[in-house]
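A single protein chain has been removed from this complex, and every other one stays in its place.
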Amino acid sequence: MAVLDKLKLWGLKKSPWVYHVNTGACNNCDIEVLELLTPRFDVERLGVLLVPSPRHADALLVTGICTRQIRPRLQEIYRQTPKPCLVVCLGACALSGGIFHDAWHFAGPVDEVIREVDPDAMIVYIPGCPPKPEAMIAGIAKALAQL
Amino acid sequence: MSAGSIIAVLLLAFVGTPVLGLVFKWVDRLLTARIQWRKGPPFYQPFADILKLLGKETLAGERASVGTFLLAPLLGFIGITVSAAVLWAVVLKPDTGFVGDLIIVVYFLVFPALGIILGGSASGSPHAGLGASREMKLVVAYELPFILAIAAVVLNAAGVEHAVPSFRFAQIHDAQSLSGPLLGSVSGFLAFLCAVAVTQAKLGLVPFDQAEAETELMGGAILEYSGPALALIYLSRAMLLFVMPMFVITVFWGGLALTGWGLLWTILKFVVLLIVIVLVRNTTARLRIDQAMTFFWFVVTPVALVACAISLQAFRGS
Partner (left out) sequence: MNTDQVKKEKNNSVYPRLPAIASAAAGPSAARFKAGTTMRTQSALEDVIERLKGLLGDRSAGWKRPLPGRVYFTVRREDAREVGRMIFEDIGARFVTASGSDLGEELEALYHFSLDAVGLVVNMRVRTPKAEATLPSLTPVVPAAEWIEREMRDLVGITFEGHPRPERLILSDDWPEGVYPLRKGAADERG
């Protein structure tokens, strides 16, 4: 039914549950993600909850340069996240390798890794090293508005 | 009961209780946020969560037994809905019911935990199996003091009415309308404290949320759930947040009243219980499962036994 679908979409926009995947980050982006949950920024106002399992998640927050070891595992985590889901590439390292783009352990930017599994994946890019919490909130809000 | 009241009870149990449960869940999240100096989600947040979960696909692990895995949340939902129906019938018409309907409600209130145990064991994941085994241990720990606390107030109620103690809501309601809330006496108050401790464990809230230990077990027994099955689990948890205080108020605190000043007083009772639950949830740390079992067996059970002994003495004396 169209009405039920509209309601489900409204639910998805208002309640994005995120699962945080660190694919080899220096932890700077992870600390900034943690700041989002603090009283100063409080993403729970937008309905964002940090969930403990990818099966509960609507968005994967991927930080870090995707190393060779974690590349198949990141793809597995993406497969285990029920669709519809967003993949948020957080930070310069996840976008393009950042300062490590020439490094021996770099296995490709995160969006290539995800598109290998699912060419129609919805990917959000939030640049920065690390991105400011305001930038992260703006990115998530813009992405949800475009769903 | 007339057809009208039956329909009213069913509507209240199947429609009213989920809505009220989700409202209570919002209050819980709002209070948690305010305790942490945050703003908290808007009032429609739990409804948005449920709608969103209904729109996601359901995934099951490779090694899961899919039938049990998907039916287990239904078990919990049925348990809570039936208990809610009996409780609303007691609220609307206090003299209906039958001998033993209190036992039926206590029995059906075990179903949510059973659903978690079955679902976790059928998930095919070691984390979920660990969460299920912790929930089993917790149920073994808290069911005994729960029954003892209820037995204490049943004896009190029977003593007030000079009747044979029957585990019946009507008897408790009559006793409370005669001589005030059952938690007014010493044994009643001790039993009430035990029941509140058990409520925290039944709701799966800190310090007794070992089954769904977020930071340890990645979601524990509900780790593998997604989509509509997770929505059912979320809804059952929210309904339990409403049904358990309702049960405690009906048995210990004078029952619910739906008209006049009684309604205000009822809402206040709910608010007090909810505040106690949320405050304990936000200011304690999660216990280890053996610490939780020791707590229930060697602290709560002796208190409940003392309450039972006092009420037995009083009952024999009357």
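Here the chain labels run A and B in written order, and each chain numbers its own residues starting at 1.
The working rule: contacts are C-beta pairs under 8 Å (C-beta built on N, C-alpha and C of every residue); 3 or more make two chains touch, one makes a residue touch a chain.
These numbers come from a predicted model, not from an experiment.
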item: Touch partners, limited to displayed chains, of the chain removed from view; value: A
item: Which residue of A:V21, A:L86 or A:A107 touches the chain not shown here; value: A:A107
item: Of A:K6, A:R68 or A:K132, the one touching the omitted chain in the full complex; value: A:R68
item: Absent chain, residues of subunit A that touch it; value: 67-69, 104-108
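As a working rule, only the chains that are shown with their structure count from here on.
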item: Averaged-CA centre spacing for the pair subunit B and subunit A, given as whole angstrom; value: 36
item: Residue ranges of subunit A touching subunit B (in the complex, touch as defined); value: 5, 7-12, 14-15, 17, 39, 42, 44-45, 47, 51-53, 55-56, 58, 80, 82-84
item: Subunit B residues within the subunit A interface of the complex; value: 29, 33, 36-42, 44-45, 47-59, 214-215, 217-219, 222-227, 230
